[in-house]
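Shown here: the complex without one of its protein chains, the others still in place.
Each chain carries a letter (A, B and C) given by its place in the written order, and its residues are counted from 1.
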Amino acid sequence: MREKIVLDLGKLPLHGMGTASITWWGTLAFMLIEGTGFALAIAVYLYLMSLATAWPINAPPPDLLPGTLVTLILLASLVPNILLSRWAEQQDLRKVRIGMVIMSILGTLPLIVRVFEFPALKVSWDSNAYGSVVWTLLGLHTTHIITDLVDTLVLAALMFTRHGRSARRFGDVQDNVMYWNFVVATWLPLYGCIYWLARL
Amino acid sequence: MTRPAPAPDARDSDRTLLAGALAETWKTPSGFWGALATVDHKIIGRRYIFTAFVFLALGGVLAALMRIQLAQPEARLLGPDRYNQIFTMHGANMMFLFAVPVMEAVAVYLVPLMVGTRNIAFPRLNAFSYWIYLAGGALLWTAFALDMGPDVGWFAYVPLSGPQYGTGKRADIWAQMITFTEISALAVAVELVVTIFKQRAPGMTLDRIPVFVWAMLVTSFLVIMAMPAIVLASTSLILDRLVGTHFYNPAEGGDVLLWQHLFWFFGHPEVYIIFLPAAGMVSTMIEPFARRPAFGYLGLVMALIATGILAFGLWVHHMFVAGLPRLGDSFFTASSMAIAIPAGIQVFCWLATLWDGTPVFKTPLLFIVGFIVTFVIGGLNGVMVASVPFDTQVHDTYFVVAHFHYVLIGGAVFPLLGAIHYWFPKLTGRTMSETLGQWSFWLVFVGFNATFFPMHILGLEGMPRRIYTYQPDLPWHGLNLFVSFSAVILTAGFLLFFVNAIRSARFGEIAPDNPWDAPTLEWATTSPPPSYNFAMIPIVGSLRPLWDDRDTLPIADGLRTDRRELIVTTLATAEPQAREASPQNSIWPLWAAIATTIMLIWSIFSPWAVVWGSIPVAFALIGWFWPKGTPEDGS
Amino acid sequence: MLAAPLAGCAGNWQSALDVYGTSAISLKHLIILIVSVCSVVWMLVMVALIAALCRSRDAQPVSAEPGRERRMTIAVTGAVVATVLIIGTFTILSFVATHALTVAGQDYLTIRVRGLQWWWGLEYIGPDPSSRFETANEIHIPVGRKVRLKLEGLDVIHSFWVPSLAGKQDLVPGRPNELTIRAEHAGIYRGQCAEFCGMQHAHMALLVIAEPQDDFDKWAATQRQTAAQPAEDETATGLQTFLAKPCAACHTIRGTAAAGTTGPELTHVGSRRTIAAGVFETTRGSLAAWIADPQTIKPGNNMPMVPLTPDELRAVSAYLASLK
Partner (left out) sequence: MQRMAGVLLGLATALAGCQREERQLRLDPPIADALDRVALMPNRISGAPPDVYFVLGKPYEANAYNLSQGKRLYAWFGCKSCHGDGQGGSGPGFLDGWWYYGPEMVSIFASIRDGRPHGMPAFGDKMTTDQIWQLAGYVQTIGSYQGKTAAPSRNDEKQTRPAENRAPAALLFDEGPSPVHPDQGPTP
């Protein structure tokens, strides 16, 4: 078959940002997977709750303090997170470096409080099904915080090397920002579920 | 660095230079390490397909053993313990290690070619997903060899698979094998979605996407939405068994049926995860053999999407006799029956295509015809079991065994075998023997129907599933003996297919670029394609680019040759947005897979594996993503 | 080879097509109707397929032409509409037939059916507590009377299925289920566990014996009684052995010191048609074979191989066979 050149792609940018980025879509797809996982875990919680005669089963409702503190930290972290995204879009390396450091700290803080959240549930995972499901919900979300924190730390380190000044890195920062937003967004229904449904 | 783009009047010598440069950039180094580090979707896809067929053969051996055991009443070839392991292995192996992976494997190979790009999105993830899949399969089969094979059914209902009755580590091995295959299936689904969304050739708008690619898109979304349910289920099962959680313990607020809800919320879409790619293959393959465009493109695509959506609304029909409220059951009857409508639309469209076309009776078309014959039976007896009252008699009997083999073998394996014959030239550069192909088709077709049709009757005569033997005074032995004999024919058909494939791969006739005069893009490149798929990215102007403009292929120019580069296009209209680097070969996905494997297998035995085992995984992932300073890292 | 055929119990073996129960009869009608309609549909599709493949046509490949495309669109649309109609009818039909699953009328009798690995425990619950009694693996019901089965899975999930009488229903641990059956004709109906329940899922059968009211009453009266005192020396020795050996630790024989609850209750085991959940017809010989080596006959079941001398074995099996 003969070939006919009808288009020159040479003028296209060498890397796509935002919706033109492949990793952006990949991150989105993984968020969809994990979002489905969270939704199903919440469905399991509601299912077990609907079967139980009393909820929580043989336990007082969890203490509000650590969980609410985590919620506030996570919500507060959204401000620098969104700013970071903007700086990454402007490809301002200095500000992005500062933002990554701030986000590393804001990723570690909720983890520290989370350590106190598990005992605040006032039930053990092997006490009953209620304990199992709240531990799972909390554990699932903690895994996500840890995953994103590791990603943030590695990326922060990367931003201070010669690899930092690259459109690709700024795109990675944006994806990381998006993922952190997801981690925060998924926490809200979980928080409502674990702390407030148990008080109804 | 950048090689000057060839002028529009590029001559052959420039073309050779270009091909040479691209081959150097995209090459997979020869040798052991090269093979381990490759990220070429074609090499990985071939590996994936090959491995899946190995698992098919192994699963077939198990099926043969079961048929020998059941040929006579009170046979003593297998004891109950082995038999239970064997039927569990057969089901788990065929569903998780063959059917789903093989469909994704074919897509890994074909989708990038069909949408006209140079590699799949996230090629390293692709390599990783293969290794994880392989590890999962190895885990399951090694366990079986050590008498540790799961013996709780591929559905692993609690409490039989739970901590009290699922003795030893057998059920854990089942559950963890699921984790392996889910990771790999989810990863491939993400790759496919992004490849189809963002890497289509310029001009391939939504209404110019080949039906197979549409089918894989819908399938990938099904995987993404359904598989988390089984991940949740298998994880909670392992937690129940290992650290004493109570998800499935009724005495402590858990529920036995919760397992079934979670399992079938995944398990039913699973059927469509297997069937939709096959339907897509048929819609795509039918064109060159009916020698006309497939009738009703919009209808076919909409039917795929409708099936995908409905797939999530009918899991309860697996639980009609579990004692759920009858009104709810009736809703699920309605939704289960409704899925016959999109299936019907596709069948009628294929019939119309054949009616109006000029059939060329080559092996792939034979498999398509065989598929229509058997799949319609599978669909109709699916309608039967969808009815609550009907199901109370046939649930968990050989009727259901007949039903799902009609759907899975008739509806998915037939098209798959056709597809292997059809795409063999593109896979290997050689064609399969037509004579052997036709023989194998007839053996498989006759053997299959003679094996599985009588099972309908056995089921109605009261023969339950999953029994390792039956007593001589039950009126089943005649048909069982017949079924076992027919299975010999079916086995012979599959053997012939394997012989044909292996022989043809080495000695088959060298295939031209487009041996079937097919209309889709994968046939625009050589057979087998070069490492970079297309020297210049094709531009698509219609649904069937190779038919609508038979003389010239419009192409785009201007991509760099010193780094692996492909184009990102817009989601709906496929307009070029950017040139994007595609990652280099890397050994890190293998290390990551090994680290993950260690963590997952260890976590069967100790919960601490998740803590300590994740550290090497994290290091492997950092190694994977850390920039190496290659041209692909820059921008 | 080991399983002697149940020649003596010529009954109506389990089949959804050989039906004698109220709901099984209406289910059979539904099955035949749906299968017939589906067969016609399949044949129509096959006719269309054969016609499409074999019709004579021009050798040249044809390109799409608007008029023909339109006609094909109409044909396909028509077929899809027909599919929708058939599917709709089936849905309504099965919705209506679902009600036939519950047998109308007053309960005559309630039986607690407990699914265990791998046998069935039965408890007849009468109006007053004194009329309660326990038995295993063989259900007697009066013909033409509605019987309520309370289904309980005590270990794993089992499924109660006597196809000649009714559709199946699972026995789910923690979720009691119910099933009502009514036999229209006297007879022996075999049933089998239909949900995979572990090693001996294949050998977990039961018999339902539908008999005229008088026979049933007589049977129930006998079952309520405690076991007969051994009349002969051999059976007396058998009882002694039964009590002295591990047998009594798992089995109950009412009227004796044997009060184990792990295995099936044996007060009237000699009157039951089968032993070991449908493995053997009950005879002295089969009882002896079963006691001598249960793990070869039904590998993995929970009855251990108890070492007995040949004399003890003879005596125990004679005693059990005498428990009519």
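Here is the rule we go by: a residue touches a chain if its C-beta (ideal position, glycine included) is under 8 Å from a C-beta of that chain, and two chains touch if they have at least 3 such contacts.
Because the structure is a prediction, the values reported are computed rather than measured.
Asker: Where does the absent chain touch, in terms of which shown chains it meets?
Answerer: A, B, C
Asker: Would you indicate which residue among B:59, B:91, B:136 or B:162 is in contact with the undisplayed chain?
Answerer: Result: among the candidates, B:162 touches the missing chain.
Asker: For a quick check of understanding: of B:67, B:90, B:246 or B:268, which residue touches the chain that isn't displayed?
Answerer: Checking each option in B:67, B:90, B:246 or B:268, the one touching the absent chain turns out to be B:246.
Asker: Tell me where the left-out chain touches chain C, residue by residue.
Answerer: Against the left-out chain, chain C lists 173, 244-246, 248-250, 262, 293, 295-296, 299-300, 302, 304-307.
Asker: So which bits of chain A touch the chain we can't see?
Answerer: 126-128
Asker: Touching the absent chain: which residues on chain B qualify?
Answerer: Residues touching the hidden chain, for chain B, are 79, 81, 143, 145-148, 159, 162-164, 167-170, 240-244, 246, 248-252, 605.
As a working rule, only the chains that are shown with their structure count from here on.
Asker: From the C-alpha centre of chain A to that of chain C, how far is it in Å?
Answerer: That gives a centre separation of 52 Å.
Asker: Would you mind listing the residues of chain C that make contact with two or more other chains?
Answerer: As it turns out, chain C has no residue touching two or more other chains.
Asker: Taking the touch rule as given, give the residues of chain A at its contact with chain B in the complex, in rising order.
Answerer: Listed in rising order, the residues are 1-16, 19-22, 25-26, 29-30, 32-34, 36-37, 40-41, 44, 47-48, 51-52, 57, 125-133, 135-136, 150, 154, 158, 163, 166-168.
Asker: Provide the residue numbers of chain B that touch chain C in the complex, in ascending order.
Answerer: 73-74, 79-81, 84, 152-153, 157, 159-160, 164-165, 250-251, 255-257, 291-293, 295-296, 299, 321-323, 326, 329-330, 333-334, 337-338, 340-341, 344-345, 347-349, 351-352, 354-359, 369, 372-373, 376-377, 380-381, 383-384, 387-397, 460-462, 464-475
Asker: Note which residues of chain B are touching chain A in the complex, please.
Answerer: 5, 8, 10, 121-122, 186, 189-190, 193-194, 197-199, 202, 224-225, 227-229, 231-232, 236, 239-240, 243-247, 249, 252-255, 258, 261-262, 265, 513, 524, 536-537, 539, 546, 550-559, 567-568, 571, 576-581, 618, 622, 625-627, 629, 633-635
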